[in-house]
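Handing you a structure now.
All protein chains of the complex are present and in place, except for one that has been dropped.
Lettered A and B in written order, each chain numbered from 1.
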Amino acid sequence: MQSKLLNEAHGQRTFAVIFETGDEVITGLTDFAKEHRLAGSQFTAIGAFSDVVLAYFDWSSREYQKHPLREQMEVLALAGDISLADDGTPKVHAHVVLGARDCTTRGGHLIEAHVRPTLEVIVTDSPQHLRRRHDPESGLALIRM
Amino acid sequence: MQSKLLNEAHGQRTFAVIFETGDEVITGLTDFAKEHRLAGSQFTAIGAFSDVVLAYFDWSSREYQKHPLREQMEVLALAGDISLADDGTPKVHAHVVLGARDCTTRGGHLIEAHVRPTLEVIVTDSPQHLRRRHDPESGLALIRM
Partner (left out) sequence: MQSKLLNEAHGQRTFAVIFETGDEVITGLTDFAKEHRLAGSQFTAIGAFSDVVLAYFDWSSREYQKHPLREQMEVLALAGDISLADDGTPKVHAHVVLGARDCTTRGGHLIEAHVRPTLEVIVTDSPQHLRRRHDPESGLALIRM
């Protein structure tokens, strides 16, 4: 993983974060967030994965159902945000749309993914923080102002 | 719906707009645009919907064909812009990609959607306006400089 600060002004920072073959995305973004103290960020990315674990949040059970895919897929749209969890650590929330060999698509909440050969992420961090709090109805940690 | 101004500098503003269970997205974004006088904005979002009405613009009839979906879907990528209509009111234009239980995807022009449990939208508003004008060929109001 390589990164470059593209712009910084008035407390807003924009980074390019470039993942390489074998890098895991959620771990990599979380480590990047800790290193650069990101606490109110959004990101978008394109690239490709060699394997990925997607998830769907089942409303009746209030649990994520995992869907592993073990094939090379284009990352058509990866989008998400970085906020602070209750314990003050950065939480990466990402959803993704993937393209298969025949150009059909799959997608879901992103649990884990390995890059091959590249993932080009642009992260914009704001000077204000976003914070998550436990939501009793869903059982999830949701952003609350 | 809750919101927070994340950054403001040189007339550019970035907001986080967090929708909650039951909130309707297009109405909510339009009301937010009126309240904050947004007239040249872009946004991206992730989250989930309990139900949604998608649309496809049929070129031969020049009409939107509506596709209601009444199931819990992940919002994988919601993107769009806010401009001014002929009458000076803000117009929200949004397209969305959704993920189903089996991680297959659906998508279209977004007519209406109810959030469950969250939709995390980042809106960036510029000091310059975008304006729509009636386009005789398509019958649509398109952005024109």
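The working rule: a residue touches a chain if its C-beta (ideal position, glycine included) is under 8 Å from a C-beta of that chain, and two chains touch if they have at least 3 such contacts.
Because the structure is predicted, anything quoted here is derived from the model rather than measured.
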Just one of B:Asp58, B:Asp86 or B:Asp102 touches the chain that is missing; which is it? B:Asp58
Tell me which residue among B:Lys4, B:His36 or B:His109 touches the hidden chain in the full complex. B:His109
Tell me which stretches of subunit B touch the chain missing from the display. 9-12, 40, 42, 44, 54, 56-59, 65, 67, 69, 77, 79-81, 93-97, 105-109, 124, 126-128, 130, 135, 137-138, 140, 142-145
Touching residues on subunit A - with respect to the absent chain: 2-7, 9, 14, 16, 18, 21, 44-46, 48, 50, 72, 74-77, 97, 99-105, 116-118, 120, 122
